[in-house]
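Have a look at the structure that comes next, please.
Only one protein chain is missing; all other protein chains are in place.
Presenting subunit A:
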Amino acid sequence: MKNSEEKVVAVIMVGGPTKGTRFRPLSFNTPKPLFPLAGQPMVHHPISACKSIPNLAQIFLIGFHEEREFALYVSSISSELKIPVRYLKEDKPHGSAGGLYYFKDLIMEDNPSHIFLLNCDVCCSFPLPEMLVAHRRYGGMGTLLVIKVSAEAASEFGELVADPITNELLHYTEKPETFVSDLINCGVYIFTPEIFNVIEDIHTHYEDRANLHTLSSSEALWSATKTPAKDFVRLDQDILSPLAGKKQLYTYETMDFWEQIKTPAMSLKCSALYLAQFRHKSPNLLACGDGTKNPTVVGDVYIHPSAKVHTTAKIGPNVSISANVRVAAGVRLMSCIILDDAEIQENAFVMYAIVGWKSSLGKWSRVQGEGDYKTKLGITILGEAVTVEDEVVVVNSIVLPNKILNISVQEEIIL
């Protein structure tokens, strides 16, 4: 029976700095969860989606970044949502299930009936209220958000088999070598508090037997002795796989967009996806203009209120401009993210690029990528405080912070 007084909490895993060098060079200046997509920090999007969950009592962010990195954001978002948002720092990585268990007492403080678990670096529409309704109907211990992808893409993710009628999770395997199915795990879950008992069992299991696991390389990198600590519990291998087919876990399929934000190039793609979502759900957040009082805006564009953009500039589609940016006359920006305090001088051109904080693009400079979000040099990324001098062309390159480019470059990484 549905109890309207039942409380629900949400837990968002935000990771930490030693893992994932894939977000370089942007990660040199900001923890990935705070990197802006469509003008808002990455973690803001799942948090925002949590607003529509009925009876939401608290939101927890769990990770191993330094607390001070999140302090400002957490206090401002708590005020805005009028719901407590807390950042809980792990002393070391515990794995996604281990992290949940490590903070069990805090998470269970309000005696919630359900716990949402989300990964911060997932970009999707987060259909959380609908998932909760489905989860209650299934009556299981957990429900996974799943999506159909192409067969080739499926091998990069956790593949699963679900019963087409009951939606039960029958089989789950992480990054299989041979094709299992085109349905994959989105990294968004609902659990009942029973999940803690399951994780606890795994702990005792690890203590009892010898370490015979093969680790993924990222886990091996974390662990000093190259064997998992007993309190490192992975959600997929240790919880989902063993429980599949036991009428405990169910699936909810989303028909909307879904991407993982692992690299800077993907953050550009996901920024565009969220801008498109704004168009749909909160169009007042987007900019508009026709060149008279405001710059010409094409497609979905976000411009921070403090940014100054000349009326003769043409912006969009899929552009996000952060605070205190100055865009001079005659500039053309397409499919790009311009980060705080950057300056773009007259008649410059930017396409498929991320321009770093405090960077400066000279007159008639051209900064572009070819727009391939999957390859290493598919978009151009300029780190913090990079100067591109007048008339210089930068194509498909990555430039680390504090560099001055006075000659044109293509397909290069500049340290």
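Throughout what follows, a contact is a pair of C-beta atoms (placed from the backbone, for glycine too) under 8 Å apart; a residue touches a chain by one contact, two chains touch by 3 or more; residues count from 1.
By our rule, contacts and distances are computed from a predicted model.
Participant: For the chain that's not shown, choose its UniProt protein name out of "Mediator of RNA polymerase II transcription subunit 18", "mannose-1-phosphate guanylyltransferase", "Protein FMC1 homolog" or "Centromere protein H C-terminal domain-containing protein".
Facilitator: "mannose-1-phosphate guanylyltransferase"
Participant: Would you indicate which residue among A:Leu72, A:Met108, A:Ala153 or A:Ile413 is in contact with the undisplayed chain?
Facilitator: A:Ile413
Participant: Among A:Thr21, A:Ser52 or A:Thr166, single out the residue that touches the unshown chain.
Facilitator: In the complete complex, the chain left out is touched by residue A:Thr21.
Participant: Which of these, A:Lys104, A:Arg136, A:His203 or A:Lys403, touches the one chain of the complex that we don't see?
Facilitator: Touching the chain that is not displayed is residue A:Lys403.
Participant: Touching the absent chain: which residues on subunit A qualify?
Facilitator: Residues of subunit A in touch with the missing chain: 18, 21, 24-25, 28, 217, 220-221, 398, 400-403, 413, 415.
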